[in-house]
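The complex is shown incomplete by one protein chain, all other protein chains being positioned as in the whole.
Letters A and B mark the chains in the order given here, with residues in each chain numbered from 1 onward.
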Amino acid sequence: MDAVLPILLTIIAAATPLVLAGIGELMVERSGVLNLGVEGMMIMGAVAGFGAAFMTGSPYLGILAAIAAGAAMALLFGFLTLTLATNQTATGLAITLLGLGLSGLIGKPFTGQPITRLPNWHGIDILVIFSFILTGAVAWFLFRSRAGLIVRAVGDNHTSAHTLGYPVIRVRYLAVLFGGGCAGLAGGYLSLSYTPQWIEGMTAGKGWIALALVVFASWRPWRLLAGAYLFGAISILAFTVQTFALGIPSQFLSALPYLVTVVALVIISRNRLMLRANTPACLGRPFVPDR
Amino acid sequence: MALILERRVERARKWMWLSPLLALALTVVAGAIIFALAGVNPLHGLYTYFISPLMDGWDREKLIAKAAPLVLIGVGLAVAYTANVWNIGAEGQFVAGALLAGLVPVFLPAWQGPSVMAAMLLLGVIGGLAWAMVPALLRARFHANEILTSLMLVYVMRLAYDWAVRGPLRDPQAMNFPKTVRFEGWQVLPAWGEIHLGAAFALVAALVLYVVMVKMLKGFELRALGSSPRAARFAGFSEHRAIYFVFAVSGALAGLAGACDVMGVSRQLQAPYEPNYGFVAIIVAFLGRLNPVGVIFAGLLLALSYMGGETAKVTLGISDNIAKVFQGMLLIFILACDTLILYRIRWQGRA
Partner (left out) sequence: MKKILLSAAVAAMALGAASASAFAADKYKACWVYVGSIGDFGYTYQHDQGRLAVDKALGDKVETAYVENVPESDSATAIERMARDGCKLIFTTSFGFMDATIEVAKKYPDVKFEHATGFKTAENVATYNAKFHEGRYVLGQIAAKMSKTGTAGYIVSFPIPEVVSGINAFMRGAQTVNPDFKVKIIWVNSWFDPTKEADAAKVLFSQGADILVQHTDSAAGMQVAEEQKKLAFGQASDMIKFGPHAQLTAIVDNWGPYYIERINQAMDGTWKTQSSWEGLKEGVVNMAPFTNMPDDVAKMAAETVEGIKAGTVNPFMGKITKQDGTVVGEDGKMLPDGDILGMNWYVKGVDDKLPQ
């Protein structure tokens, strides 16, 4: 038992940023927008969160700054893809590039500086708890509330949603901002809690994993949480197995989380009807109302 | 006040030419501001970034060499995305091609002659194609979303490559460092100055795919499947066949690009190997408006932004981060200005 609890706590830490960013992206994709800028929004959240906490001494202000920074990047993404109807895939990648560079510039004075970590109990902090609340809230919102129904309607068929009088662009703007805020928060979790320091490029691809997990979850919040925990658990267990020195190549163990995710996706994707019911049909397609 | 878009009846010819110029003007202004903030003479900065890489033969050759893999991968991806198949794992297919091509010099070092070059290139194609078949199969047979599978397989292939180069393929003379023997003779692609044969492959691939997509039934089929899958199915086009086809094409080209990269540039396999061409090519495909000929220009443009960034880093002492910000902005301006080709922008007062 002594060894099990720390491992569980490690898995929680590894899964939390994926849940936070993933849930945000799930909302975005439900509204029909594919945001490949998660990584860029996440790292902006990380640097802004760290910077605010470092300069004010308050990690809570750090959290707010992280959300704001993610949302600011999302606003830019929204302006481009929604108002100007640019290609979402390419715009997302450009946003990621921009975020990686900008965060490095902003973060230069913070390199090598420590901050006080978010108050926590063995690593369980307010953001970990929030990640569960967020998942529940988004699940309720999407499937139990009228507003959520509108989001899904916009994502499934923007033309009919528009005909029915729903403000497609405004709904998408809100979803994108929400997703950006969540991605920023995930970044803030990294720099305020997971590894409380700022290092250039510290997201190290986590945004991409979050993006993949949305697909893995077939756009359903609780399944996304499960996916994030599965991914985190396999990564941590692979490390644990290494300490037993069994002579298994470490590259193989490192590849396991990716392989397991693919296999699990294949297994759950076999029910095609259910899958089609959940995939936002307008995902990635720009919408410009005809007048 | 709100910005609204009005769809044009047809593409605006005028904006086809003006949009890139407007993007350029915006980039120049924004770039000047960035350079000024970084303490660099803005004019000098812009010159270094955009003009100096074109002023010199060596730079121009490097530019084409850098664009070659981007175009080679980008045209394949353009075809896939046209059919609405999201292969975002070209980076893994690229590495797979490099790895397979590298087997020949390692295990058959004495084999020389034109046949070895052909064999290595072929192995590169096979490697990329085979690795692309995995997400294709998983999508066609099990409906597994290819965004996830192709992306995850990038990480898996990188680790597999890492294992191979540190283990069985390692050069025994290399003091146990992770690299293979150096490729020699016919194992190396012929080159004109800095431009290796891969650039010719890129050009041919782009032109062939242009013909396929614009002039042949296959292109119509793929476009139909991409834009209105249901109608295409009624017309008798098979979605499965299309999935396999576009994954095969994009994977094979990415694998070929990988083989060319190790045969023409690094002339060995070494770890870590993360050139990221496969990811950058996604941008290239879309900047080229999913048109194979457009991809050539987009590839050159992105290569220019890389070369310019590198020149600016060396001669102006700006950091990699400024180069990234600048590149991100350049892309954003181009994408935003592209809108003008399809739409008219109007300011609308409160109704």
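Rule of thumb we're sticking to: a contact is a pair of C-beta atoms (placed from the backbone, for glycine too) under 8 Å apart; a residue touches a chain by one contact, two chains touch by 3 or more.
Not measured: the values here are computed from a predicted model.
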Of A:R30, A:K206 or A:R223, which one is in contact with the hidden chain?
A:K206
One chain isn't shown here. Among A:G62, A:G78 or A:G104, which residue touches it?
A:G104
Residue touching the undisplayed chain, where the options are B:L3, B:L43 or B:I345:
B:L43
Which chain A residues touch the hidden chain?
3, 6-7, 9-10, 13-14, 17, 104, 107-108, 111-114, 117, 190, 194-197, 199-202, 204, 206, 235-236, 239-240, 242-243, 245, 247, 249-251, 254
Contact with the hidden chain only, please: which chain B residues?
21, 24, 28, 41-44, 46-48, 51-52, 58, 62, 66, 159, 162-163, 166-167, 175-179, 182, 261-262, 265-268, 270-276, 310-311, 313-315, 317, 319-320
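Here, only the chains that are shown with their structure count from here on.
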Could you pull out which chain B residues touch chain A in their complex?
3-7, 81, 138, 142-145, 147-149, 151-153, 155-156, 159-160, 162-163, 167, 279, 282-283, 286-287, 319-329, 331-332, 335-336, 338-339, 342-343, 345
Note which residues of chain A are touching chain B in the complex, please.
76, 80, 83-87, 89-91, 93-105, 200, 208, 211-212, 215-216, 249, 251-252, 254-255, 258-259, 261-262, 265-266, 269-270, 272, 275, 279, 288, 290-291
